[in-house]
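Here the complex is missing one protein chain, while the rest keep their positions.
Coming up: chain A.
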């Protein structure tokens, strides 16, 4: 049986109520949700707070464990957990990025990063947790180095975007940074030694890119593909030669693979690629859509099919969709496949949902209606 030939539904597991204004961003703690560690989700909002939700191991329901407030004075636009799961970075319209540490049962603000002229829109940790990137309305992208003792050192201030930068995202395995925004482009930033970061590629309209604001981007499990979503009502998939990229080949550029148009009729604010290969989008039409990649279409390059649309997922715009992290087994499967068949095959096998059980996989969504919802992808009987 092919998982995606059957009928599936996105089942609402729980509504997380508490925020008093629109909810902008979500982040699952990457070290939770497996091995008996209860899943932890952070949500940030226009109400100037971050809420930490923890799943009860007994009932499976989420409870608000902490409210992070009274540090940032305006909308908190984005939040991100460090790979160790110990630190949470939050980006605020008050021009600061705050770093919170989980100490005992409490969260303490251990550092505040200042430098942006105005609204900070997004934060992202690199794979090793040694670098933090932020971006904002001042069109700049900042890279900070994480030093011992919760010290953060500004490594570089990058200018290149001609408008508001909406999102920064590190590559899942390499120290290459991606940013996108209101100037309709995606920019790739890399270090050419000794703190010198520069833009190595710009994906714009002339490279089959977007014709309006690029709101978000996300990578597949193996990091050789990237999906972007835009105000131009399309999502686009980009690919690179990951082996060349890993070997530090400067020619390892990203190129357009396919465009999914005709599925959305309002702005797409959020896109997230699950490790099993399911792409979720959240849009201004209040709906959540799920796409799956067709691996057979090798001749014409990859194609994607819409296999589920959840109408009225929220009462208002869906600002963020985030798949929870996989159980540890998935990483093991990947590691083993990598050793046995090489990374390329691992990517193919790993991308096949039959190999892995996505039943444990939860999707969280956040909306202008002030609600966070937890969903589960299940097959219809």
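Following the convention adopted for this analysis, a residue touches a chain if its C-beta (ideal position, glycine included) is under 8 Å from a C-beta of that chain, and two chains touch if they have at least 3 such contacts; residues count from 1.
Throughout what follows, contacts and distances are computed from a predicted model.
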> What is the protein name, per UniProt, of the chain that does not appear here: "Protein YIPF", "GPI transamidase subunit PIG-U", "Cytoplasmic tRNA 2-thiolation protein 2" or "Essential protein Yae1 N-terminal domain-containing protein"?
Replying inline: "Essential protein Yae1 N-terminal domain-containing protein"
>> Going by the contact rule already stated, which one of A:51, A:137 or A:210 would touch the omitted chain in the full complex?
In response: A:137
> If the hidden chain were put back, which of A:284, A:321, A:364 or A:377 would touch it?
Replying inline: A:284
>> Please identify which residue in A:12, A:69, A:106 or A:195 touches the non-displayed chain.
In response: A:195
> If you put the missing chain back, which residues of chain A would it touch?
Replying inline: 46, 74-75, 77, 93, 113-115, 117-119, 137-140, 142, 153-159, 163-164, 182, 195, 213, 231, 269, 284, 316-317, 319, 368
